[in-house]
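Working notes for the structure below.
All protein chains of the complex are present and in place, except for one that has been dropped.
By letter and in written order, the chains are A, B and C; residue numbering begins at 1 in each of them.
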Amino acid sequence: MKNTFKSPLKGIIPPLVTPLLDNDTLDKDGLERLIEHTIAGGVNGLFILGTTGEFASLSYSLRIELIERTCFLVRHRVPVLVGITDSAFSESVNLARVASDSGADAVVLAPPYYYSSGQPELLEYLKRIMTRMPLPLFIYNMPVHTKVIFEPATVSTAADIEGIVGMKDSSANLSYFNQVRYLLRDRTDFTFMVGPEELTAEFVLMGGHGGVNGGANMFPKLYVDLYKASVNRDFEKIVPLQNTIMKISTSIYNVGHYGSSYLKGLKCALSLMGICSDFMAEPFRKFKDRERQKIQQLLEEFNYSEWI
Amino acid sequence: MKNTFKSPLKGIIPPLVTPLLDNDTLDKDGLERLIEHTIAGGVNGLFILGTTGEFASLSYSLRIELIERTCFLVRHRVPVLVGITDSAFSESVNLARVASDSGADAVVLAPPYYYSSGQPELLEYLKRIMTRMPLPLFIYNMPVHTKVIFEPATVSTAADIEGIVGMKDSSANLSYFNQVRYLLRDRTDFTFMVGPEELTAEFVLMGGHGGVNGGANMFPKLYVDLYKASVNRDFEKIVPLQNTIMKISTSIYNVGHYGSSYLKGLKCALSLMGICSDFMAEPFRKFKDRERQKIQQLLEEFNYSEWI
Amino acid sequence: MKNTFKSPLKGIIPPLVTPLLDNDTLDKDGLERLIEHTIAGGVNGLFILGTTGEFASLSYSLRIELIERTCFLVRHRVPVLVGITDSAFSESVNLARVASDSGADAVVLAPPYYYSSGQPELLEYLKRIMTRMPLPLFIYNMPVHTKVIFEPATVSTAADIEGIVGMKDSSANLSYFNQVRYLLRDRTDFTFMVGPEELTAEFVLMGGHGGVNGGANMFPKLYVDLYKASVNRDFEKIVPLQNTIMKISTSIYNVGHYGSSYLKGLKCALSLMGICSDFMAEPFRKFKDRERQKIQQLLEEFNYSEWI
Partner (left out) sequence: MKNTFKSPLKGIIPPLVTPLLDNDTLDKDGLERLIEHTIAGGVNGLFILGTTGEFASLSYSLRIELIERTCFLVRHRVPVLVGITDSAFSESVNLARVASDSGADAVVLAPPYYYSSGQPELLEYLKRIMTRMPLPLFIYNMPVHTKVIFEPATVSTAADIEGIVGMKDSSANLSYFNQVRYLLRDRTDFTFMVGPEELTAEFVLMGGHGGVNGGANMFPKLYVDLYKASVNRDFEKIVPLQNTIMKISTSIYNVGHYGSSYLKGLKCALSLMGICSDFMAEPFRKFKDRERQKIQQLLEEFNYSEWI
């Protein structure tokens, strides 16, 4: 297995939205613009087919097309991480092979999400899938959607499996993730990434390696700046950047109802910014005019030209 | 759309286990034996790719092979219902087309199970997928695995969508399902099926149409007899049959740990009965020797020759 | 310990609402009317300080007053069961003593509901509290509110503790309760009562002993008739009665929002029927005019004079 992660991956890795023209058609131009937009903003990698990327709603042929095209467009300028989470083991393995063949750098895996596994089952699952992985793998903790947590002791054991090189935690539970990090404190090569952008600053200040932050689709430089300020413990810079990120969190992600308001707000903003289509895969729908106008107003308040 | 459900489907519809030789290989002989075994036992239909069928753990090529081979083997002796639940809309549509092309009679659909939908989103999802369905569809309520319930008012509205002909409820919440049934009391053509076999008797006694009961993989005649006795309100027969079913529920399904003990016990028993392999798809594992011996003992206690 | 439950308690046991004038004042006249109303309707016992009785919202002095006054008013015409569920062991013991001193017949206990217990802790808790109980005790399964289920194996073991004489299950999961009943099938003295009125008919048809049904506060005779018809397996009578109960369930209990709509609808109807005040203890509020008018309309549709 090729392992380019001898030392931790660091910085901001946007979990890319998947630009779509309709439920089965990639917005190829939008994807290209999004990739150029985020790389230009200084991000340290790209993560496709995560929760923000609507992976679970996409057909396999679309997922494969997205992997291939993203790797082609990125041209190794930054590492590409590919989500291979699936309820079916074999489809995860297939996606990993596609990722490897396309030149991606790593894969990212959450637990199977229909049947709930016990912790020993989860550990066995990781062991068995790692025998089939052509790329290094990041564990992906996402209990809201998978119903299952990787308990700290499970991660601690799993980290010894050849090829498991890091973890992304989207639980927002920093007490939990600090426990995981403490148990793996001697693994200086292991990458720890946090999902929710509202706590990237705290996480990086205390030694975390970076953030897989959805907002970096819109404003990559903003999150990169926050990351850098946090690494440098430069509170003069951190405080206003963090305030901006909290304003985004409590406004753009907070229009409309249901758990999908984050994703709808993000895609709507990207559409208004001229980056990509805001079409959403089933079972979600893009914002209608009223919500779109609200997002437009919020964007105008931000005057964001410096963050991109 | 071909609709063979002008009146409700009735009786016992086993949710077939998927016999497997390994994670990607169908146990074809086992499948044939299982189909013949259940049809010989008098079941009124077969449901493949349900929760008991480990649908979410199977690759798409395996799901397609299973649909085609099952329809081929059944030869229209009983209706075949095909689970098309998926987190990706397009894959559900693809599976429905395969089911239709293979000669299946209906499809069965639970909510997308990674992202959680609100009720209006769920209703919209049903409306949109029905425009693509070549076969009648049964709504499948399975909140333990999908995290989302079809609220009674949602089902009541959805039942007006062309092509939605029935519902299977696996919540085990009979208070809930009675509410759904009451709201649809004027829909004499609509099928109501209950999942958990522990309450099939009660459900049928009060007008429910039947059970999609996992135990009918093992002992089809037992469940068919219970169904018939319940339709006939023949309590002399119901009581001992129900006791047997509760004995199965509290013994064969109750060996080992975790939520998967039902499925592991069922497949293990089928293997011991010589019907099919007990291999389980990831992330589960079949029982080891100790548990297998326990299931063997339990089967010997049952002396089940009359129930098959 | 006085044990009047050598054989199972049977029939309809209304979980009485607690009539209140304000948050700390019992509606004494309303309580008397409610007791007379339900006893006149033929109920087989009364259960105070259950979930329907808003027990957890009442001060201890009010709970004590309610116990004493109810026992005084009932004058042993029917058994009085007293809920003693509390997060504090000692307060449960105190309430049990008050119940015994007041002449009640049994107590009813759900798990402590702030800290969640594991099953062994729950069993130990039952063992220890039973050493302090002056009255027979019914186990009360109410997982929506307590977060903890009594697993079937736990009930099965607990049933051997001296003084535990029955169980009320409000989970609505008949698969679960049938497992419990099967495990205790040799305990012909043990009482099984079901909470949700939507499944009382099924439950009694299959040997359950009765229902602790909230609707019997309003229409005691309706539920008593359903119980009798179910015991007699008289489907001619069961079907229309069940339909009426489902109409209540899907209308009167379904006005307004939040989990409290059942309780608000019930108290509002009792107020409109002239039985007792609809004041609700904190943190709930009685219906405002709009909802009250809706309940009024629904009551008028019912023409319920025969059910009381």
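We adopt the following convention: a contact is a pair of C-beta atoms (placed from the backbone, for glycine too) under 8 Å apart; a residue touches a chain by one contact, two chains touch by 3 or more.
No experiment lies behind these values; they were computed from the predicted model shown.
Undergrad: For the full complex, can you list every visible chain touched by the one that's not shown?
TA: So, spelled out: the chain left out of view touches A, C.
Undergrad: Out of C:R75, C:R128, C:R233 or C:K288, which touches the unshown chain?
TA: Only one listed residue reaches the unshown chain, and that is C:R128.
Undergrad: Out of C:I39, C:L58 or C:L266, which touches the unshown chain?
TA: In the full complex, the listed residue that touches the missing chain is C:L58.
Undergrad: Can you list where subunit C touches the absent chain?
TA: Within subunit C, the residues touching the omitted chain are 23-24, 51, 54, 56-60, 62, 87-91, 94, 111-118, 121-122, 124-125, 128-129, 145-147, 257-260, 281-285.
Undergrad: So which bits of subunit A touch the chain we can't see?
TA: Touching the missing chain: residues 152, 172-176, 178-179, 181-183, 185, 196, 198-199, 201-203, 205-207, 233, 235, 238-239, 242-243, 246-247, 249-250.
Assume only the chains that are shown with their structure count from here on.
Undergrad: Could you tell me which chains make contact with subunit A and subunit B both?
TA: Joint contacts: the list comes back empty.
Undergrad: Measuring from the mean C-alpha position of subunit B to the mean C-alpha position of subunit C, what distance in angstrom results?
TA: Each chain's C-alpha centroid was found; their separation is 35 Å.
Undergrad: Counting only Cα atoms for the centres, state how far subunit A is from subunit C in Å.
TA: 49
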